[in-house]
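The chains shown are only part of the set, and none of them has been moved.
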Amino acid sequence: MSLQGVLPILPTPFTSDGAVDEGSMRRLIDFELEVGAHGVSVLGFMGEAHRLAGFERKQVVAASVEQASGAFPVWVGVLAFGAAGAIEQAREAQALGASGAFVAPPPIQSDQAIFDYYASVAEAVEIPIALHDFPESFKTILSAELIARMGNEIEGVRYIKLEDYPALEKMSRIQEHAPDAIGIFGGLGGMYFLEELQRGSHGIMTGFSWPEVLVSVYNAFRSGDVAGAAAIFDRYVPLIRYEFQPKIGLAYRKHVYHERGIIDTTFIRPPGMQICDYTRAELTAAIERVGFSLNRTGAQTVAPAS
Amino acid sequence: MSLQGVLPILPTPFTSDGAVDEGSMRRLIDFELEVGAHGVSVLGFMGEAHRLAGFERKQVVAASVEQASGAFPVWVGVLAFGAAGAIEQAREAQALGASGAFVAPPPIQSDQAIFDYYASVAEAVEIPIALHDFPESFKTILSAELIARMGNEIEGVRYIKLEDYPALEKMSRIQEHAPDAIGIFGGLGGMYFLEELQRGSHGIMTGFSWPEVLVSVYNAFRSGDVAGAAAIFDRYVPLIRYEFQPKIGLAYRKHVYHERGIIDTTFIRPPGMQICDYTRAELTAAIERVGFSLNRTGAQTVAPAS
């Protein structure tokens, strides 16, 4: 019954004059369906949610939900300065048909205030809530104990998207506090996906632009073939690593999705970083070394290291 | 033609169950008219703007503008994670009749990104824009040089609400870079109001809950009576100082406005700090030592030290 699998974080595509591009958004959904993703996550940090107006948030969610047509769940990111704004966003996501909301913590370092924040959002909606534990971006630290307590005590809090270093250790500490209180999803570009699965994660929500790799690792692992999962994972780690460079990862990913024929432009709203020709060539080299190609459309073949 | 004087930052009053209280909001406007304020500022940090939903922001602005009825300008705070959200808020304020918008900087430390952010907001509206330089809350640092440059080069950027320490020094440095490029308003609870006027400020936007003091200082100063302005200021500094305690100032101020019969409740949205009985008594003592009383309604008499 519970949420499992690979739910890629999708970028928000723009037209060349910077407007939300619903057509490209729909093609992203189609692509994720094609590669066998188990759902998608929109309006995350990589989705430039912080750079969208309220009416644009609605566009992204509505187009995604409609295109998914119930084929897989659409999770929606919530980021606000306070609880009232977060509730407003979560309710809107629910009204538009989202399956769940992953919610950034409030910008305040107090366990009780964080608990109350999530409790007030969870109580305001019927869709399940995932904590988004990502202090590098949000600055707020959620202790393992607090996470476990929220999973146990707040009915609607069902999952966590865990991106606090060292994530593997933290995953185990949360489970020690509350073995089944909260379903853990990895993030961090997929960097520790193999070990996360071995430690009992439910899956991953991350922006790696070759989601077929994550799906293959996940499916091999779930079928019981741990060695096979590891062999696939290790082969593609050099590319996972390359893409996972803070601040510039989005530019890599929009470039890849654009070259793969999925989104129309590589437009990023300012002040997002762009990439230059040298970097594009460097990225291409990293892609080709693992056997992928930017010149083909559709899902590409994933294979373990020979 | 330009904006001058005392424009108190108003708290957002709530009913006892936490909803925006439009009636109290209107009484706050009436009170500021009564004390002779030159305008008001709503949806600032002290107005708990970060704790409001979008529809509540509209309530506050609409009620304030309607109640002011053009008798004085209503300035509106804008706080967003990115330019699209800030533009959406500024346009909404303009549509509702606001006279101007004071805009928090983006959460990014890059002069060019800050410049572009303010330029995009200023270009999207016709009302004037004030920079809000308050790194203690917003974390972003605006250099004196950048401020001067924005005042000179972005047409709609006309003012700054300056709350970066040491504010007096920074005021002078901005003026050195660009003598008339930008009108400077003080803040910081009025702590340096006298010296700010002497250094050429246009006035003040701050939340001190005895605005009649600020108006008296301002009027004395503008009439040429600097010694008189100083004598008033010094008398009330012990109270200005007491109220200006970070994190808890809002609770003091809601208590004062409530006791003075202006707002119905002292409700603060979580996680805002509350005050206890001891603190209320301590605050009352500080108020009475300067000759004010919590038991009278209406503007109170302001006089210089004997």
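Letters A and B mark the chains in the order given here, with residues in each chain numbered from 1 onward.
The working rule: contacts are C-beta pairs under 8 Å (C-beta built on N, C-alpha and C of every residue); 3 or more make two chains touch, one makes a residue touch a chain.
Here the structure is a predicted model, which is why all the values come from computation and not from measurement.
Displayed in place are 2 chains, all sharing one sequence; the entire complex defined by the structure file totals 4 copies.
Assume only the chains that are shown with their structure count from here on.
A turn of 180° superposes the CA atoms of chain A on those of chain B, with the angle given to the nearest 5. Centre-to-centre separation of chain A and chain B, using mean CA positions: 39 Å. Within the complex formed with chain A, the chain B residues making contact are 48-56, 79, 81-85, 87-88, 106, 108, 110, 112-113, 116-117, 269-271.
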